[in-house]
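One protein chain omitted, others in place.
The letters A and B name the chains in turn, as written, and every chain counts its residues from 1.
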(Lines give C-alpha, C1' and ligand atoms only; values in the text may rest on other atoms or scores of the structure.)
Protein backbone atom coordinates (compact mmCIF):
# COMPACT_ATOMS: atom_id res chain seq x y z
CA UNK A 1 0.00 0.00 0.00
CA UNK A 2 1.28 3.45 -0.82
CA UNK A 3 1.16 6.18 1.80
CA UNK A 4 1.08 8.89 -0.79
CA UNK A 5 -1.14 9.19 -3.86
CA UNK A 6 0.81 8.34 -7.02
CA UNK A 7 2.42 11.50 -8.28
CA UNK A 8 4.77 12.40 -11.12
CA UNK A 9 6.63 14.69 -8.72
CA UNK A 10 9.90 13.17 -7.59
CA UNK A 11 11.51 13.38 -4.18
CA UNK A 12 8.76 12.47 -1.76
CA UNK A 13 10.74 9.73 -0.06
CA UNK A 14 13.83 11.91 0.20
CA UNK A 15 12.14 15.07 1.49
CA UNK A 16 9.70 13.33 3.81
CA UNK A 17 12.51 11.14 5.10
CA UNK A 18 14.70 14.16 5.83
CA UNK A 19 11.88 16.00 7.56
CA UNK A 20 10.92 13.06 9.73
CA UNK A 21 14.46 12.13 10.73
CA UNK A 22 15.55 15.69 11.53
CA UNK A 23 12.32 16.41 13.36
CA UNK A 24 12.67 13.22 15.37
CA UNK A 25 16.32 13.64 16.23
CA UNK A 26 16.19 17.28 17.19
CA UNK A 27 12.68 17.88 18.48
CA UNK A 28 10.65 14.73 19.10
CA UNK A 29 13.23 12.44 20.71
CA UNK A 30 14.39 15.08 23.22
CA UNK A 31 10.80 15.92 24.14
CA UNK A 32 10.16 12.19 24.38
CA UNK A 33 13.11 11.90 26.77
CA UNK A 34 11.50 14.49 29.03
CA UNK A 35 8.17 12.66 28.98
CA UNK A 36 9.85 9.30 29.67
CA UNK A 37 11.69 10.80 32.60
CA UNK A 38 8.41 12.12 33.95
CA UNK A 39 6.68 8.78 33.43
CA UNK A 40 9.53 7.11 35.30
CA UNK A 41 8.89 9.34 38.28
CA UNK A 42 5.26 8.29 38.52
CA UNK A 43 2.28 10.54 38.90
CA UNK A 44 2.58 10.90 42.65
CA UNK A 45 6.20 12.09 42.63
CA UNK A 46 5.51 14.34 39.69
CA UNK A 47 2.59 16.02 41.43
CA UNK A 48 4.61 16.33 44.62
CA UNK A 49 7.51 17.96 42.79
CA UNK A 50 5.23 20.50 41.12
CA UNK A 51 3.09 21.29 44.12
CA UNK A 52 6.02 22.37 46.29
CA UNK A 53 5.51 25.98 47.26
CA UNK A 54 8.61 27.31 45.49
CA UNK A 55 7.75 25.55 42.21
CA UNK A 56 4.11 26.52 42.42
CA UNK A 57 4.84 30.18 42.95
CA UNK A 58 7.45 30.13 40.13
CA UNK A 59 4.96 28.60 37.66
CA UNK A 60 2.25 30.96 38.81
CA UNK A 61 4.56 33.96 38.49
CA UNK A 62 5.60 33.00 34.97
CA UNK A 63 2.02 32.47 33.89
CA UNK A 64 0.59 35.54 35.60
CA UNK A 65 3.32 37.86 34.32
CA UNK A 66 3.01 36.48 30.79
CA UNK A 67 -0.78 36.94 30.92
CA UNK A 68 -0.56 40.59 32.02
CA UNK A 69 2.18 41.39 29.50
CA UNK A 70 0.27 39.68 26.68
CA UNK A 71 -2.90 41.62 27.61
CA UNK A 72 -0.94 44.87 27.47
CA UNK A 73 0.48 43.86 24.09
CA UNK A 74 -2.98 42.87 22.86
CA UNK A 75 -4.35 46.37 23.42
CA UNK A 76 -1.34 48.38 22.31
CA UNK A 77 -0.39 45.93 19.57
CA UNK A 78 -3.75 46.48 17.88
CA UNK A 79 -3.36 50.26 18.24
CA UNK A 80 0.18 50.18 16.79
CA UNK A 81 -0.92 47.94 13.91
CA UNK A 82 -3.88 50.20 13.17
CA UNK A 83 -1.73 53.34 13.15
CA UNK A 84 0.91 51.71 10.95
CA UNK A 85 -1.57 50.44 8.35
CA UNK A 86 -4.10 53.27 8.27
CA UNK A 87 -2.24 56.49 8.97
CA UNK A 88 0.43 58.23 6.92
CA UNK A 89 3.06 60.18 8.86
CA UNK A 90 6.80 60.80 8.64
CA UNK A 91 8.80 57.96 10.17
CA UNK A 92 6.10 55.37 9.58
CA UNK A 93 8.23 52.91 7.65
CA UNK A 94 11.09 53.23 10.13
CA UNK A 95 8.74 52.43 12.99
CA UNK A 96 7.25 49.57 11.02
CA UNK A 97 10.72 48.08 10.54
CA UNK A 98 11.63 48.68 14.20
CA UNK A 99 8.67 46.63 15.48
CA UNK A 100 10.66 43.46 14.85
CA UNK A 101 13.58 44.61 16.99
CA UNK A 102 12.58 42.30 19.87
CA UNK A 103 12.69 39.35 17.43
CA UNK A 104 16.15 40.31 16.20
CA UNK A 105 17.77 41.46 19.43
CA UNK A 106 19.17 38.58 21.51
CA UNK A 107 17.26 38.16 24.75
CA UNK A 108 20.37 38.46 26.92
CA UNK A 109 21.15 41.81 25.32
CA UNK A 110 17.60 43.01 25.90
CA UNK A 111 17.80 41.72 29.46
CA UNK A 112 20.88 43.67 30.52
CA UNK A 113 19.76 46.79 28.63
CA UNK A 114 16.34 46.82 30.31
CA UNK A 115 17.99 46.22 33.66
CA UNK A 116 20.34 49.18 33.18
CA UNK A 117 17.36 51.35 32.23
CA UNK A 118 15.01 50.34 35.01
CA UNK A 119 17.47 49.73 37.86
CA UNK A 120 17.05 52.24 40.73
CA UNK A 121 19.98 54.25 39.34
CA UNK A 122 18.91 53.88 35.67
CA UNK A 123 17.22 56.53 33.55
CA UNK A 124 13.67 55.20 33.92
CA UNK A 125 14.39 53.58 37.28
CA UNK A 126 15.13 56.97 38.84
CA UNK A 127 11.87 58.40 37.58
CA UNK A 128 9.99 55.39 38.96
CA UNK A 129 11.86 55.62 42.26
CA UNK A 130 10.78 59.26 42.50
CA UNK A 131 7.20 58.01 42.33
CA UNK A 132 7.97 55.40 44.95
CA UNK A 133 7.93 52.56 42.42
CA UNK A 134 10.44 49.78 42.13
CA UNK A 135 10.63 48.19 38.69
CA UNK A 136 13.90 46.29 38.28
CA UNK A 137 14.52 43.51 40.82
CA UNK A 138 10.76 43.37 41.47
CA UNK A 139 7.70 41.86 39.73
CA UNK A 140 7.12 44.92 37.47
CA UNK A 141 10.58 44.34 35.99
CA UNK A 142 9.42 40.94 34.72
CA UNK A 143 6.46 42.64 33.05
CA UNK A 144 8.72 45.18 31.35
CA UNK A 145 10.87 42.38 29.89
CA UNK A 146 7.86 40.34 28.74
CA UNK A 147 6.16 43.35 27.15
CA UNK A 148 9.38 43.94 25.23
CA UNK A 149 9.74 40.40 23.86
CA UNK A 150 6.01 40.02 23.18
CA UNK A 151 5.34 43.32 21.42
CA UNK A 152 5.78 42.17 17.80
CA UNK A 153 3.42 39.17 18.03
CA UNK A 154 0.09 40.98 18.11
CA UNK A 155 1.26 43.76 15.76
CA UNK A 156 2.47 41.30 13.14
CA UNK A 157 -0.56 39.01 13.24
CA UNK A 158 -3.07 41.88 13.14
CA UNK A 159 -1.35 44.07 10.54
CA UNK A 160 -2.14 41.95 7.45
CA UNK A 161 -5.76 41.56 8.57
CA UNK A 162 -6.21 45.34 8.89
CA UNK A 163 -4.63 45.79 5.46
CA UNK A 164 -7.20 43.42 3.98
CA UNK A 165 -10.30 44.94 5.55
CA UNK A 166 -12.63 46.01 2.79
CA UNK A 167 -13.08 49.79 3.17
CA UNK A 168 -16.53 49.42 1.64
CA UNK A 169 -17.65 47.51 4.72
CA UNK A 170 -16.71 50.44 6.94
CA UNK A 171 -18.40 52.81 4.50
CA UNK A 172 -21.52 50.65 4.50
CA UNK A 173 -21.64 50.90 8.26
CA UNK A 174 -21.38 54.70 8.05
CA UNK A 175 -24.13 54.97 5.41
CA UNK A 176 -26.38 52.98 7.75
CA UNK A 177 -25.94 55.74 10.31
CA UNK A 178 -23.30 54.23 12.58
CA UNK A 179 -20.84 56.61 14.22
CA UNK A 180 -17.12 55.96 13.69
CA UNK A 181 -16.85 54.47 17.17
CA UNK A 182 -19.77 52.12 16.53
CA UNK A 183 -18.21 51.07 13.22
CA UNK A 184 -14.89 50.33 14.92
CA UNK A 185 -16.57 48.42 17.73
CA UNK A 186 -19.16 46.43 15.82
CA UNK A 187 -17.65 46.00 12.35
CA UNK A 188 -13.85 46.30 12.62
CA UNK A 189 -13.18 44.77 16.03
CA UNK A 190 -14.93 41.42 15.34
CA UNK A 191 -12.90 41.03 12.14
CA UNK A 192 -9.63 41.69 13.97
CA UNK A 193 -10.51 39.51 16.94
CA UNK A 194 -9.23 36.11 15.71
CA UNK A 195 -5.87 37.52 14.60
CA UNK A 196 -5.54 39.56 17.78
CA UNK A 197 -6.29 36.49 19.89
CA UNK A 198 -3.75 34.45 17.93
CA UNK A 199 -1.12 37.12 18.53
CA UNK A 200 -2.11 37.25 22.18
CA UNK A 201 -1.71 33.48 22.54
CA UNK A 202 1.68 33.58 20.80
CA UNK A 203 2.88 36.36 23.09
CA UNK A 204 1.53 34.47 26.08
CA UNK A 205 3.32 31.25 25.09
CA UNK A 206 6.53 33.16 24.52
CA UNK A 207 6.18 34.98 27.83
CA UNK A 208 5.58 31.86 29.92
CA UNK A 209 8.80 30.29 28.63
CA UNK A 210 10.91 33.44 28.42
CA UNK A 211 14.24 33.27 30.23
CA UNK A 212 17.04 35.46 28.84
CA UNK A 213 15.42 38.87 29.02
CA UNK A 214 13.84 38.23 32.43
CA UNK A 215 16.57 36.80 34.66
CA UNK A 216 18.69 39.95 34.71
CA UNK A 217 15.88 42.31 35.63
CA UNK A 218 13.81 40.03 37.87
CA UNK A 219 15.96 39.88 40.99
CA UNK A 220 15.30 36.13 41.20
CA UNK A 221 14.14 35.94 44.82
CA UNK A 222 12.59 32.51 45.50
CA UNK A 223 8.79 32.70 45.91
CA UNK A 224 8.80 36.37 44.87
CA UNK A 225 10.53 37.02 41.57
CA UNK A 226 11.82 33.61 40.56
CA UNK A 227 10.37 32.49 37.21
CA UNK A 228 9.79 28.83 36.29
CA UNK A 229 12.49 28.51 33.58
CA UNK A 230 15.07 29.85 36.04
CA UNK A 231 14.00 27.27 38.59
CA UNK A 232 14.65 24.55 35.99
CA UNK A 233 18.17 25.88 35.53
CA UNK A 234 18.68 26.01 39.31
CA UNK A 235 17.42 22.43 39.77
CA UNK A 236 19.80 21.24 37.05
CA UNK A 237 22.71 23.01 38.74
CA UNK A 238 21.74 21.21 41.95
CA UNK A 239 21.74 17.91 39.99
CA UNK A 240 18.04 17.52 40.92
CA UNK A 241 17.18 16.16 37.48
CA UNK A 242 13.76 14.88 38.53
CA UNK A 243 12.86 18.26 39.98
CA UNK A 244 13.88 19.97 36.75
CA UNK A 245 11.99 17.43 34.64
CA UNK A 246 8.81 17.90 36.69
CA UNK A 247 8.81 21.66 36.09
CA UNK A 248 9.70 21.05 32.45
CA UNK A 249 6.69 18.76 32.01
CA UNK A 250 4.39 21.30 33.62
CA UNK A 251 5.66 23.97 31.22
CA UNK A 252 5.36 21.62 28.27
CA UNK A 253 1.74 21.07 29.29
CA UNK A 254 1.15 24.81 29.24
CA UNK A 255 2.82 24.99 25.78
CA UNK A 256 0.55 22.29 24.37
CA UNK A 257 -2.51 23.97 25.82
CA UNK A 258 -1.42 27.21 24.15
CA UNK A 259 -0.86 25.47 20.82
CA UNK A 260 -4.35 23.94 21.02
CA UNK A 261 -5.79 27.34 21.87
CA UNK A 262 -4.14 28.96 18.85
CA UNK A 263 -5.39 26.21 16.53
CA UNK A 264 -8.88 26.40 18.00
CA UNK A 265 -9.03 30.16 17.47
CA UNK A 266 -8.00 29.73 13.86
CA UNK A 267 -10.44 26.93 13.09
CA UNK A 268 -13.23 28.88 14.78
CA UNK A 269 -12.57 32.06 12.84
CA UNK A 270 -12.23 30.27 9.53
CA UNK A 271 -15.59 28.60 10.06
CA UNK A 272 -17.18 31.83 11.21
CA UNK A 273 -16.03 34.31 8.60
CA UNK A 274 -14.61 32.08 5.87
CA UNK A 275 -15.77 34.15 2.94
CA UNK A 276 -15.35 32.69 -0.52
CA UNK B 1 1.67 85.12 -16.30
CA UNK B 2 -0.87 83.89 -13.79
CA UNK B 3 0.08 81.64 -10.96
CA UNK B 4 -2.24 78.67 -11.33
CA UNK B 5 -2.70 78.43 -7.57
CA UNK B 6 -4.55 81.76 -7.53
CA UNK B 7 -7.13 80.38 -9.90
CA UNK B 8 -7.89 77.29 -7.82
CA UNK B 9 -11.39 77.35 -6.34
CA UNK B 10 -11.56 78.25 -2.65
CA UNK B 11 -11.58 75.21 -0.37
CA UNK B 12 -14.85 74.61 1.47
CA UNK B 13 -14.84 76.12 4.92
CA UNK B 14 -15.67 72.85 6.63
CA UNK B 15 -12.98 70.16 6.72
CA UNK B 16 -14.63 66.99 5.47
CA UNK B 17 -13.70 63.68 7.03
CA UNK B 18 -13.86 60.45 5.03
CA UNK B 19 -16.21 57.79 6.41
CA UNK B 20 -13.28 55.45 7.06
CA UNK B 21 -11.20 57.95 9.05
CA UNK B 22 -11.05 58.74 12.72
CA UNK B 23 -11.30 62.39 13.83
CA UNK B 24 -8.03 64.26 13.21
CA UNK B 25 -7.38 64.88 16.91
CA UNK B 26 -7.74 61.19 17.71
CA UNK B 27 -5.47 60.32 14.79
CA UNK B 28 -2.76 62.67 15.98
CA UNK B 29 -3.14 61.36 19.52
CA UNK B 30 -2.75 57.74 18.46
CA UNK B 31 0.30 58.51 16.31
CA UNK B 32 1.82 60.35 19.27
CA UNK B 33 1.05 57.39 21.54
CA UNK B 34 2.79 55.01 19.14
CA UNK B 35 5.89 57.23 19.01
CA UNK B 36 6.07 57.47 22.81
CA UNK B 37 5.39 53.77 23.28
CA UNK B 38 8.08 52.67 20.86
CA UNK B 39 10.58 55.24 22.11
CA UNK B 40 10.22 53.90 25.64
CA UNK B 41 9.84 50.21 24.81
CA UNK B 42 12.22 49.75 21.87
CA UNK B 43 14.55 52.66 21.27
CA UNK B 44 15.50 53.35 24.88
CA UNK B 45 16.90 49.81 25.46
CA UNK B 46 18.70 49.89 22.13
CA UNK B 47 20.32 53.25 22.90
CA UNK B 48 21.22 52.00 26.37
CA UNK B 49 23.21 49.09 24.93
CA UNK B 50 25.45 51.40 22.94
CA UNK B 51 25.52 54.08 25.64
CA UNK B 52 26.72 51.65 28.31
CA UNK B 53 29.26 50.08 25.96
CA UNK B 54 30.77 53.49 25.21
CA UNK B 55 30.39 54.88 28.73
CA UNK B 56 34.15 54.75 29.26
CA UNK B 57 35.11 55.63 25.74
CA UNK B 58 35.40 53.66 22.56
CA UNK B 59 38.86 52.47 23.57
CA UNK B 60 37.55 50.58 26.61
CA UNK B 61 34.87 48.95 24.48
CA UNK B 62 37.34 47.84 21.84
CA UNK B 63 39.75 46.52 24.48
CA UNK B 64 36.93 44.43 25.91
CA UNK B 65 36.19 42.97 22.48
CA UNK B 66 39.89 42.14 21.99
CA UNK B 67 40.05 39.92 25.11
CA UNK B 68 40.87 36.29 24.24
CA UNK B 69 37.69 35.06 25.94
CA UNK B 70 35.62 37.47 23.90
CA UNK B 71 37.35 36.22 20.79
CA UNK B 72 36.70 32.62 21.74
CA UNK B 73 33.03 33.44 22.33
CA UNK B 74 32.69 35.18 18.98
CA UNK B 75 34.39 32.29 17.17
CA UNK B 76 32.14 29.76 18.88
CA UNK B 77 28.99 31.73 18.06
CA UNK B 78 30.02 31.99 14.41
CA UNK B 79 30.79 28.27 14.28
CA UNK B 80 27.48 27.31 15.91
CA UNK B 81 25.60 29.58 13.51
CA UNK B 82 27.45 28.19 10.50
CA UNK B 83 26.57 24.63 11.55
CA UNK B 84 22.98 25.13 12.62
CA UNK B 85 21.56 27.48 9.97
CA UNK B 86 22.29 25.12 7.02
CA UNK B 87 20.55 22.33 8.95
CA UNK B 88 17.54 24.59 9.47
CA UNK B 89 17.58 25.54 5.78
CA UNK B 90 17.77 21.92 4.58
CA UNK B 91 14.95 21.02 6.91
CA UNK B 92 12.91 23.96 5.68
CA UNK B 93 13.42 23.04 2.02
CA UNK B 94 12.58 19.39 2.62
CA UNK B 95 9.49 20.30 4.64
CA UNK B 96 8.36 22.78 1.99
CA UNK B 97 8.75 20.21 -0.77
CA UNK B 98 7.08 17.33 1.05
CA UNK B 99 4.16 19.38 2.37
CA UNK B 100 3.48 21.72 -0.55
CA UNK B 101 3.89 19.14 -3.32
CA UNK B 102 2.36 15.95 -1.92
CA UNK B 103 -0.76 14.85 -0.12
CA UNK B 104 -0.29 12.32 2.60
CA UNK B 105 -2.06 11.32 5.80
CA UNK B 106 -0.86 13.19 8.87
CA UNK B 107 0.07 16.32 6.94
CA UNK B 108 -1.79 18.61 9.33
CA UNK B 109 -0.07 16.97 12.30
CA UNK B 110 3.30 17.44 10.65
CA UNK B 111 2.64 21.16 10.10
CA UNK B 112 1.73 21.54 13.77
CA UNK B 113 4.86 19.63 14.84
CA UNK B 114 7.06 21.95 12.78
CA UNK B 115 5.72 24.92 14.75
CA UNK B 116 6.15 23.11 18.06
CA UNK B 117 9.56 24.65 18.96
CA UNK B 118 7.95 28.11 18.84
CA UNK B 119 5.80 27.31 21.82
CA UNK B 120 8.35 25.37 23.88
CA UNK B 121 10.45 27.40 26.30
CA UNK B 122 14.12 27.43 25.23
CA UNK B 123 15.04 26.31 28.73
CA UNK B 124 12.73 23.32 28.42
CA UNK B 125 14.30 22.57 25.02
CA UNK B 126 17.72 22.57 26.65
CA UNK B 127 16.43 20.40 29.46
CA UNK B 128 15.07 17.87 26.95
CA UNK B 129 18.45 17.63 25.26
CA UNK B 130 20.17 17.16 28.62
CA UNK B 131 17.73 14.38 29.47
CA UNK B 132 18.39 12.62 26.13
CA UNK B 133 22.13 13.08 25.78
CA UNK B 134 23.33 14.05 29.26
CA UNK B 135 25.41 12.18 31.85
CA UNK B 136 23.65 9.18 33.45
CA UNK B 137 21.57 8.47 30.37
CA UNK B 138 22.24 5.38 28.26
CA UNK B 139 22.76 7.36 25.09
CA UNK B 140 24.82 10.05 26.81
CA UNK B 141 27.20 7.58 28.48
CA UNK B 142 27.67 5.69 25.24
CA UNK B 143 28.44 8.91 23.32
CA UNK B 144 30.96 9.99 25.96
CA UNK B 145 32.54 6.51 25.67
CA UNK B 146 32.90 7.08 21.94
CA UNK B 147 34.68 10.38 22.67
CA UNK B 148 31.71 12.36 21.35
CA UNK B 149 30.08 14.14 24.27
CA UNK B 150 27.00 16.13 23.32
CA UNK B 151 26.02 17.97 26.48
CA UNK B 152 28.49 20.60 27.69
CA UNK B 153 30.09 20.44 24.23
CA UNK B 154 29.68 21.84 20.73
CA UNK B 155 27.16 19.24 19.44
CA UNK B 156 24.77 20.04 22.26
CA UNK B 157 24.99 23.76 21.58
CA UNK B 158 24.31 23.15 17.88
CA UNK B 159 21.36 20.85 18.63
CA UNK B 160 19.90 23.38 21.05
CA UNK B 161 20.29 26.15 18.49
CA UNK B 162 18.69 24.07 15.74
CA UNK B 163 15.82 23.20 18.08
CA UNK B 164 14.89 26.85 18.66
CA UNK B 165 15.43 27.93 15.02
CA UNK B 166 13.80 24.87 13.49
CA UNK B 167 10.59 26.41 12.10
CA UNK B 168 12.08 29.65 10.76
CA UNK B 169 12.90 28.62 7.17
CA UNK B 170 10.02 26.16 6.76
CA UNK B 171 7.49 28.80 7.82
CA UNK B 172 8.68 31.25 5.18
CA UNK B 173 8.99 28.76 2.33
CA UNK B 174 5.85 26.72 2.84
CA UNK B 175 3.20 29.39 2.15
CA UNK B 176 5.11 30.64 -0.90
CA UNK B 177 5.35 27.13 -2.36
CA UNK B 178 1.67 26.47 -1.72
CA UNK B 179 0.74 29.77 -3.35
CA UNK B 180 2.90 29.15 -6.40
CA UNK B 181 1.43 25.74 -7.08
CA UNK B 182 3.12 22.93 -8.93
CA UNK B 183 2.40 23.88 -12.56
CA UNK B 184 5.88 25.25 -13.31
CA UNK B 185 7.54 22.17 -11.88
CA UNK B 186 5.24 19.89 -13.86
CA UNK B 187 6.12 21.86 -16.98
CA UNK B 188 9.83 21.33 -16.30
CA UNK B 189 9.22 17.58 -15.90
CA UNK B 190 7.30 17.35 -19.20
CA UNK B 191 10.20 19.15 -20.87
CA UNK B 192 12.46 16.31 -19.78
CA UNK B 193 14.17 17.81 -16.73
CA UNK B 194 15.38 15.40 -14.07
CA UNK B 195 14.16 15.85 -10.49
CA UNK B 196 17.25 17.65 -9.27
CA UNK B 197 17.46 19.75 -12.42
CA UNK B 198 13.87 20.84 -11.91
CA UNK B 199 14.60 21.64 -8.27
CA UNK B 200 17.62 23.79 -8.99
CA UNK B 201 16.31 25.51 -12.13
CA UNK B 202 12.63 26.02 -11.26
CA UNK B 203 11.83 25.47 -7.58
CA UNK B 204 14.82 27.15 -5.97
CA UNK B 205 14.76 30.34 -8.09
CA UNK B 206 11.07 30.75 -7.29
CA UNK B 207 11.56 30.56 -3.54
CA UNK B 208 14.99 32.13 -3.22
CA UNK B 209 13.85 35.35 -1.54
CA UNK B 210 11.64 33.55 0.92
CA UNK B 211 14.51 31.15 1.63
CA UNK B 212 16.88 34.07 2.20
CA UNK B 213 14.33 35.72 4.48
CA UNK B 214 13.99 32.59 6.59
CA UNK B 215 17.76 32.09 6.71
CA UNK B 216 18.14 35.69 7.86
CA UNK B 217 15.70 35.21 10.73
CA UNK B 218 17.27 31.88 11.67
CA UNK B 219 20.75 33.42 11.66
CA UNK B 220 19.72 36.27 13.93
CA UNK B 221 18.11 33.87 16.36
CA UNK B 222 21.01 31.40 16.21
CA UNK B 223 23.57 34.04 17.10
CA UNK B 224 21.51 35.32 19.97
CA UNK B 225 20.05 32.15 21.51
CA UNK B 226 20.53 32.16 25.25
CA UNK B 227 18.15 30.00 27.29
CA UNK B 228 18.57 26.70 25.47
CA UNK B 229 22.34 27.13 25.13
CA UNK B 230 22.67 28.17 28.76
CA UNK B 231 21.29 24.79 29.82
CA UNK B 232 23.28 22.48 27.51
CA UNK B 233 26.58 24.36 27.28
CA UNK B 234 27.73 24.07 30.88
CA UNK B 235 29.10 27.62 30.47
CA UNK B 236 32.75 26.60 30.36
CA UNK B 237 34.68 29.85 30.00
CA UNK B 238 36.48 30.10 26.67
CA UNK B 239 35.23 26.66 25.58
CA UNK B 240 31.43 26.43 25.50
CA UNK B 241 30.54 30.06 26.18
CA UNK B 242 28.84 31.65 23.17
CA UNK B 243 28.60 35.44 22.97
CA UNK B 244 25.27 35.65 24.84
CA UNK B 245 26.61 33.34 27.57
CA UNK B 246 29.80 35.42 27.78
CA UNK B 247 27.64 38.53 28.18
CA UNK B 248 25.88 36.95 31.13
CA UNK B 249 29.13 35.89 32.79
CA UNK B 250 30.75 39.30 32.36
CA UNK B 251 27.61 41.05 33.58
CA UNK B 252 27.42 38.89 36.69
CA UNK B 253 31.06 39.76 37.42
CA UNK B 254 30.18 43.47 37.23
CA UNK B 255 32.34 43.91 34.12
CA UNK B 256 29.61 46.13 32.73
CA UNK B 257 31.53 47.78 29.92
CA UNK B 258 32.82 44.43 28.66
CA UNK B 259 29.32 42.89 28.84
CA UNK B 260 27.73 45.80 27.00
CA UNK B 261 30.50 45.87 24.40
CA UNK B 262 29.68 42.31 23.39
CA UNK B 263 25.99 43.21 23.65
CA UNK B 264 26.56 46.16 21.32
CA UNK B 265 28.21 43.81 18.85
CA UNK B 266 25.12 41.54 18.85
CA UNK B 267 22.81 44.56 18.75
CA UNK B 268 24.64 45.85 15.66
CA UNK B 269 24.12 42.49 13.99
CA UNK B 270 20.44 42.64 14.97
CA UNK B 271 20.18 46.05 13.31
CA UNK B 272 21.84 44.72 10.16
CA UNK B 273 19.36 41.83 10.19
CA UNK B 274 16.45 44.23 10.52
CA UNK B 275 17.76 46.38 7.68
CA UNK B 276 18.23 43.41 5.34
CA UNK B 277 14.86 41.99 6.29
CA UNK B 278 13.15 45.31 5.64
CA UNK B 279 14.96 45.66 2.32
CA UNK B 280 13.66 42.21 1.33
CA UNK B 281 10.13 43.18 2.36
CA UNK B 282 10.26 46.32 0.26
CA UNK B 283 12.01 45.02 -2.84
CA UNK B 284 10.84 41.44 -3.09
CA UNK B 285 7.46 41.60 -1.43
CA UNK B 286 5.81 39.55 -4.15
CA UNK B 287 8.22 36.66 -3.57
CA UNK B 288 7.58 36.45 0.19
CA UNK B 289 4.72 34.84 2.06
CA UNK B 290 1.65 37.04 2.17
CA UNK B 291 1.97 38.27 5.75
CA UNK B 292 5.53 39.50 5.14
CA UNK B 293 4.48 41.94 2.47
CA UNK B 294 5.19 45.45 3.52
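Annotations
Rule of thumb we're sticking to: a residue touches a chain if its C-beta (ideal position, glycine included) is under 8 Å from a C-beta of that chain, and two chains touch if they have at least 3 such contacts.
The criterion applied here is as follows: contacts and distances are computed from a predicted model.
The chain not displayed here is annotated in its UniProt record as "Sulfate ABC transporter ATP-binding protein", chosen from "Sulfate ABC transporter ATP-binding protein", "Anion-transporting ATPase", "Multicomponent K+:H+ antiporter subunit E" or "Formate dehydrogenase major subunit". Residue in contact with the omitted chain (choice from A:173, A:198, A:213 or A:255): A:173. Among A:17, A:40, A:91 or A:190, the one in contact with the hidden chain is A:190.
Residues of chain B in touch with the missing chain: 9-12, 14, 16-19. Remark: the residues of chain A touching the chain excluded from display are 166, 168-169, 171-179, 182, 186-187, 190-191, 272-276.
Here, only the chains that are shown with their structure count from here on.
Note: centroid distance chain A to chain B, computed from Cα atoms, is 16 Å.
In the complex of the two chains, the chain A residues touching chain B come out as 3-5, 7-12, 14-16, 18-19, 22-23, 26-34, 36-37, 76, 79-80, 82-84, 87, 89, 91, 93, 95-110, 112-114, 116-117, 123-124, 147-148, 151, 156-157, 159-160, 167, 170-171, 174-175, 180, 184, 202, 205, 208-212, 216, 229-230, 232-233, 236, 241, 244-245, 248, 251-252, 255-256, 258-259, 262-263. Residues 19-23, 27, 30-31, 33-35, 37-38, 40-46, 48-49, 52, 87, 90-91, 93-95, 97-98, 101-105, 110, 112-125, 127-132, 136-137, 159, 162-163, 166, 182, 185-186, 189, 195, 198-199, 217, 220-221, 223-227, 230-231, 243-245, 247-248, 251, 259-260, 263, 266-267, 270-271, 273-275, 277-278, 290-291, 293-294 of chain B are the ones touching chain A in the complex.
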